[in-house]
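Only one protein chain is missing from this complex, and each of the others stays in its spot.
Chains: A and B, in written order; residue numbering restarts at 1 for each.
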Amino acid sequence: MSGTSMLRRKTKIRLAHLAFVSLFFAALEILVGSGTISELILSRPSKIGTRLLQDLATSELWMSLATTVQEVLVALSLSLLIGTSLGYTFYRFRTFQQAVEPLLVAFYSAPAILLYPIFVFFLGAGSATVITMAVILGSVPIAINVAVGFASIEPIWRKVGRSLNATPRQMLFHILVPAATPTIVTGFRLGLTFALVGVVALEFLIYSDGLGKLVSWRYFVFDTDGVYSAIVLVSAIAIIINIALTTFDQRIRRRWV
Amino acid sequence: MFVAGARRHRVTIQAGVVLGVIAFLFVASRINSFIPSPVAVFNAASDLATGKELYWNLGVTLYEALVGLLIGTVLGVSLGVLAGSSRFATEFFNPIILALYSVPKIVFLPLLLMLFGVGLAPKIANATLHAFFPVVLNSLVGMREVKLLHLKVARSMRASPGQTVTKVFLPSMVLPVFAGIRLGLGLSVMGALLAELFQANAGAGYLVHQFYSKGLIGEMLVVIIVMFILILSINAGMKNIENRLSRWRAA
Partner (left out) sequence: MRSVIEVNAVSKLFADSEEAPSAHVLAIKHAELRVSSGEFVSLLGPSGCGKSTLLDIIGGLEAPTSGEIVIEGQIIQRPHPKIAMVFQSMSLFPWRTAIDNVAFGLELKGRDPETRRKTAAAMIELVGLKGFEHKYPAQLSGGMNQRVAIARALALDPDILLMDEPFGALDEQTRRIMGLELLRIWDRTRKTIVFVTHSIDEAIQLSDRIILMSARPSIIREEILVPLPRPRSIESLTTDIANDIQRRVWKALLEEVDERHFDA
């Protein structure tokens, strides 16, 4: 009984989503086609679609994609490494966390990005700068997430560890890490999102090869169709990755809780 | 006693961080003359402090960020309340919002520039775009977490829909929404800066670009430092307000 009604609701939602997306693009098509929205501002979805297909046939797009993927993987690994270590340090040393966290949050949320010209000077307007900035921007939210994750582990489990006189090392590997697996999985998903955002943002700003550059460069040369094609592409990639990881995240959580 | 000690430790660590940064700057400036020494930065700071350039541009960025935050809050709370109002609404809107959240929002800048032209509008729009998400997500969660039991109490006492909204929903949601706004603040500044870095003729981002292109790295660092202190203070202030608002939580 409950299975079918849940299934019915899920299908209803999926249909609603489908209808929403279809209506959205249909509306845009009509608005731009009729001239209500100028074609200088927004290209017609049909044109964007065509251009997207054309792009997919070019090597330019795939090479940009490859560059971005490489940069994201490197940035992800580094920011996970740094973020997790920092997060664990936060968890272990509360005072340190209370002292440093507000500083890091204030820093990463705004002024950090303003430092990128300096990195451009030293590392060039290429992948090195992109990755470095993405790591700087991504490590902080990961650290916070990890700290929260460790702290939110059932106190009773930690009590068990303490009552058995577990060393910090044992606590970490035998209790904290297994118990925090759902948080770790979420942290990975967040890390990937931040890495992607950071990488694309930097590519965009410094015109460094990659998907981000596709967008900003095409804007620079007034290739409107191309700009939107690239935007749709980046968005689609980000959304697909997010959906895939969220599904994975939910599956893991279900087995853990 | 214990609390005072912890506070002293915190401040010590923070002072240590600041000193560390200064020391790093000192060493780095010795290694490469591109990086200014702490003294040079200090001089740049006193220069800028006496002029109008710094304040004016910082003001522009803050203005963009705050207006963006305001609009983002209005839109975010509205959609959040709508999305949280029923289970179907949540299951419909939540995935859409989360999916868009994961997209690198910078790619929408060209769209905003084409839509809003040049000037402050696209920066405000970008700030709005960035601030919107934490607010809408927190508002949605806030709505969902209004306790059914509280609604039952109101119903059993024959509260009108308006009374239920003002006396149950609103107070319930103040904290999560405020937390969302606090998160949104940092992001709205980031949004404003990103837009300025791409295309602007005013604002902190613009100023940074100008200084960099003229080789005035000291001045550039001053802008960054001042921006940092500003955001730190505003964040601390908002945290303070948040603590006051949640006095009833666990006293």
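The rule we apply is simple: contacts are C-beta pairs under 8 Å (C-beta built on N, C-alpha and C of every residue); 3 or more make two chains touch, one makes a residue touch a chain.
A quick note: this is a predicted structure, and the numbers were derived from the prediction, not measured.
Peer 1: In the full complex, which of B:6, B:58, B:99 or B:159 touches the chain missing from this view?
Peer 2: Of all options in B:6, B:58, B:99 or B:159, contact with the hidden chain holds for B:159.
Peer 1: Considering the entire assembly, which residues of subunit B contact the chain that has been omitted?
Peer 2: 87, 147, 149-150, 152-160, 163, 167-168, 171-172, 174, 247-251
Going forward, only the chains that are shown with their structure count from here on.
Peer 1: What residues on subunit B touch subunit A, complex-wise?
Peer 2: 6, 9-14, 17, 32, 34-35, 88, 91-92, 95-96, 98-100, 102-111, 113-115, 186-187, 189-190, 193-194, 197-198, 204-205, 208-209, 212, 217, 220, 223-225, 227-228, 231-232, 235-236, 239
Peer 1: What residues of subunit A sit close enough to touch subunit B in their complex?
Peer 2: My answer: residues 9, 12-13, 16-17, 20, 40-42, 95-96, 98-100, 102-103, 105-107, 109-111, 113-115, 117-118, 121-122, 193, 196-197, 200-201, 204-205, 212, 215-216, 218-219, 224, 227-228, 230-231, 234-235, 238-239, 241-243, 246.
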